[in-house]
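One structure is given below, encoded as structure tokens.
What you see is the complex with one protein chain gone and the rest in place.
Should a chain be cited, it is by its letter among A and B, assigned in written order, with residues numbered from 1 in that chain.
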Amino acid sequence: MMSKLGVFDLSVRYGKLTAVNDISFSVAEGERVFISGPNGAGKSSLLAAIAGEVRAAHGRIEMDGDILSGRVPEAIARRGLSMVPEGRRIFRALTVQENLMVGVGLRRDKTAVPDDLEAIYAAFPILGTRRHANAGALSGGQQQMLAIGRALMTNPKLMLVDEPSLGLAPRVVDEVYDRLCSLQAQRGLTLVIVEQSSARAGRVGGRMLLLRGGRIVADGDATAFAADDLLKEAYFGEATP
Amino acid sequence: MTEHQARKLASLTTPLLLIALLAVFVLLVGAFGDRSLGRMAAETLIRVTLVVGFWIFVGNSGVVSFGHAAFACVGAYVSAWVTLKPEMKTLLLTGLPDWLAQAEWHVLPAAVAAGAVAAVLALVTGAAILRLSGIAASIATFAFLAMVNTIWANWTPVTGGTSSVVGLARYVSPWVGLGWAAAAIVVAAVYATSASGLALRATREDEVAASASGIDRYRHRLAAYTVSAFFCGVGGALMGHFIGVINPDGFYLSLTFLMLAMLVMGGIGSLSGAVVGVLVVSIAVEGLVRLEKGVTLGATEIALPAGSQEILIGLAMILVLIFRPAGLLAGRDLSLPAAWVAGRAKTTK
Partner (left out) sequence: MTLQLLFDALSLGGIYAIAALGIALIFGVMKLVNFAHGQFIAFAVFALIVPSTDAVAVMGLGAAPALVLVPAILAVGAGLAVASEYLVFRPLRNASPVALMVASFALGVVIQNGLLVAYGGRPKAISLWPELGKPVALLGAEVPMLQIIVIVSVLVVLALLAVMLKRSRIGLEMRAAAEDFGMARLLGVRANAVIAGAFALSGALAATVALVLVAQTGVADVRMGGQIMLVAFIATVVGGMGSLPGAVAAGFALGAASVALQAALPIEARPFRDAFLYGLVILVLLLRPQGLFAAASAKPRV
């Protein structure tokens, strides 16, 4: 079977700095893949390159066998890839509902939009109650849910989520992951999640890619990883140049 | 000698090379050119003074100013006020205070005074304008330009209003222009390598450093703005004494455009860019002016319509911004190679 997402020999550079160094991996349809690793490992750069925000220096990215690399972000989004970016990047001056509606412009099935909107409000009731409030007034956890809901409103097949737990209380993080997992099950989504905490990834469960210095240093089951002390040592040990 | 010292020494050759380049230009025009080319050479050197002055602020701070033509305006009128014959002034400029109406200065102190008054004006207005962030500051300089123009066009007893002030002594030869251009280049080079200039350029290139040193950045910007205005004031005075007639609209949008075009085409990033930009644009303008006047080619006379000069320069400017955004010199400076300078230093020891 063809993989949902294929990354081949991908490198991302900022000037002389190499953030992602010759990475290859693939993600199967319906899979949940965590990307973990220390700060500066290249996790966010990898997601940005897949979404088309950053131009790859080298390599190829495919989705459903269709080449994504070299396309502008809006064209990639129109192929069914959606992104929940680092820092959430909510449109603060727009209302909650307007935030959710920004991404529906790319959809062909416009008639399904009202039902989808209600589904998002059902999954995140707080967004429903505050649908006409300015998004800037939401709390951090609520903004994270809004960012997820906004990405879902484009009706994606593949969703990239960058550090959903950043700056949130542990209880809220649990809630965010609960919702993400149940939404994934409902919709048959493929998820690629950047998660700094391997323990958290292990508890949620799925596959894990461990990134370090722009390279994949391990690829396996997240729960097994979280239990592995040797790996943790490698993870927290001195960075190799 | 360390490599660092050699490089520093090499950077000192930049102003000398630029002045030599301008001197060669003046000599060539003097030897081979006609009278009208001689005038063009003088005008070009005045523009070098103006644009190098302009560069001291824009090049080092990275903030585009639309207000520097106003400093030229003030400089030109200051020089007119102190050098015009008293009989002329009592006739044309009835509102001048007595001591100004009676003043009959030599042209050199008049030019210095022109620069000084422009510098003081820059210090006062810059203290307000430069507190704003980059783009807002640019807009404020534009408002400042319009403000000065409005005042000059309406303050008839002192400025003559929109009618021109005539009778300025026309003393600006290519050599006078070269003298002031050389002074501007030396001061610009000294400022750029001074602590203030280096600090300012560091903030231009690095926004994080810029916000970390916010207060200092303001002070350095103001310093650069003031020094910069001095030479624009002098340049304005020279313009007045070159044409002999001044008018507020001669120091408004067209001059702003010309100065910006020269700076952008040469490259904002380096002093050499400013000088080369003036030379290139001036030579192009001279050609276009001749075409606008009409050229006889065999039996047909070709003349470009008035305004085509600005259109072509404007288009050239846009093309440079698109295809060579750092300008013709791409931010580099003319200088002798560091290795060569190091070698010379050894042999002279």
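In this section, a contact is a pair of C-beta atoms (placed from the backbone, for glycine too) under 8 Å apart; a residue touches a chain by one contact, two chains touch by 3 or more.
In this text the structure is predicted, and so the values were computed from the model without any measurement.
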item: Residue of A:A28, A:I67 or A:A93 touching the missing chain in the full complex; value: A:A93
item: Given B:G294, B:G314 or B:G331, the one touching the chain that is not displayed; value: B:G314
item: Contact partner of the left-out chain, one of B:A195, B:L297 or B:I322; value: B:I322
item: For subunit B, residues in touch with the removed chain; value: 62-64, 66, 125, 128-129, 131-136, 138-140, 142-144, 146-147, 150-151, 154-155, 253, 257, 260-261, 264, 305-311, 313-315, 317-318, 321-322, 325
item: Missing-chain contacts mapped onto subunit A; value: 51, 53, 72-74, 77-78, 82-83, 85, 89, 91-94, 98-99, 101-103, 105-106, 134, 136, 150-151, 154
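Note that in this section only the chains that are shown with their structure count from here on.
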item: Separation of mean Cα positions, subunit B and subunit A [Å, integer]; value: 53
